[in-house]
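Left out: one protein chain. Kept in place: all the others.
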Amino acid sequence: MDRQIKTLQDKNSYLDLQREKRITLLEVLDRALDKGVVISGDIVISVADVDLIYLGLKVLLSSVETMERLRGAPMAGAQEEPT
Amino acid sequence: MVIYTYGVIDSKDRIDETIFGLEGAGVYNVSYRDIGVAVSELREKIQEISDANVLKHEEVIETLMTKFTALPIKFPTIFNTKEDLLSMVEFYYQDFKDNLAGLRNKVEFGMKVIWPQDTIKQRIINACNKSNHSLSISTDSKAKSFLKEKFKQQQIEKEFQEEANRCIAVVDDYFNKIATEKRLKKLQTDNLLLNAAYLVEKDKQDDFKKAFEQLKSTPGDLKFLFSGPWPCYNFITLTKKPSSVDYFNTEDMLNRLLAQQGFAQERNAV
Partner (left out) sequence: MTMNRIIETNSQEAFIQEMEKVQDALPSRIDANPKNVEKGLAKLVLTLVELIRKLLEKQAMRRIEGGSLSEEEIEQMGETLLKLENKMQELKEIFGLKDEELNLNLGPLGDLM
């Protein structure tokens, strides 16, 4: 008799624990998957089958020096730039 | 090998405590001026969202919060190189500073409410059926019957939304004055009346919990889920918006590249 009740109590508290874990996970997912600092843009790797980094942009971004040079410095001997 | 990020912290110093992140890798600080990003290294980018990974991500952020003010980063946010990461921090630097200042010594609490949607809808439908407020047209055609029915449906929906607003206001009233800020999401599903996040100062946590105790003891058929404290996921605002124009002017860049090519060609011709 006692042993039976104990098993039932154990079962219930086991179920409660499972549910508690499930709720904790769902609460974390509700926040971490969707909120927080959300960085969008091409330099962030996405979770996907397909690698969503746009290679052209990546090549340009990875060469910061070149970019700065192209953007800022006037080019010696270059023809008049198209407006 | 890629860089996995957990949160933005208000410190450029090394992280003293040993914190283990995903794949058991050590969490360290990549600093930029007076702030930093807590990261760890991953062998390869994450292929799927696993429970263990998300929970570990959360665990790391909560540990960081015991020592710093931390802006939790969405899961998963990964960078190929440290340079990529730093250019991102440079881009959002002011936003990060502002958010860190605003969230210092604050935590988030979650409040979810489930209501008996079916019962409430039925009550409204019954009331609408009895009421005299209906579309005043004759019902001598299929089209007109359609319109009359459509009008009734719209009335029911309107009443439903108003009832939801009323219920939410009652719940919110318990927490409104204690919290600094709130984010309320109404009827994410028909049964989930409210999914709310409240920003609460650390030293007001007990008051906030007491308010929930009071709400809990009110009679009614609402179901509550109270959780917290959490990192302030719902209260982060980034004002800068990335676009290729922000990083650099694509057209301008292309023109210069072409001009550079043209210049080189001219030289070769000689």
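To keep things simple, chains are lettered A and B as they appear, and every chain counts its residues starting from 1.
Criterion: a residue touches a chain if its C-beta (ideal position, glycine included) is under 8 Å from a C-beta of that chain, and two chains touch if they have at least 3 such contacts.
None of the values given here were measured: they were computed from a predicted structure.
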From the list B:T5, B:S40 or B:T63, which touches the chain that is not on show?
B:T63
Hidden-chain contact residue, picked from the options B:V2, B:A25 or B:L147:
B:L147
Tell me, which residues in chain B touch the chain that this view leaves out?
48-49, 59, 62-63, 65-66, 107, 112, 114, 135-137, 141-144, 146-147, 150-151, 154, 185, 188-189, 191-192, 195, 209, 212, 216, 223-230
Interface residues of chain A toward the undisplayed chain are 16, 19-20, 22-24, 26-27, 29-30, 33-34, 46-50, 52
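Everything that follows uses one rule, which is that only the chains that are shown with their structure count from here on.
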Just give me the whole-number Å value for how far the CA centre of chain A lies from that of chain B.
13
In the complex, chain A residues that touch chain B
23-25, 27-45, 47, 53, 57-58, 60-62, 64, 67, 70-71, 75, 77-79, 81-82
Of chain B, residues touching chain A in the complex:
2, 7-8, 45-49, 51, 54-55, 57-58, 71-81, 83-84, 87-88, 92, 96, 99, 110, 195, 225, 227, 230-231, 233-234, 236, 238, 242, 244, 247-249, 252-253, 255-257, 259-260, 262-263
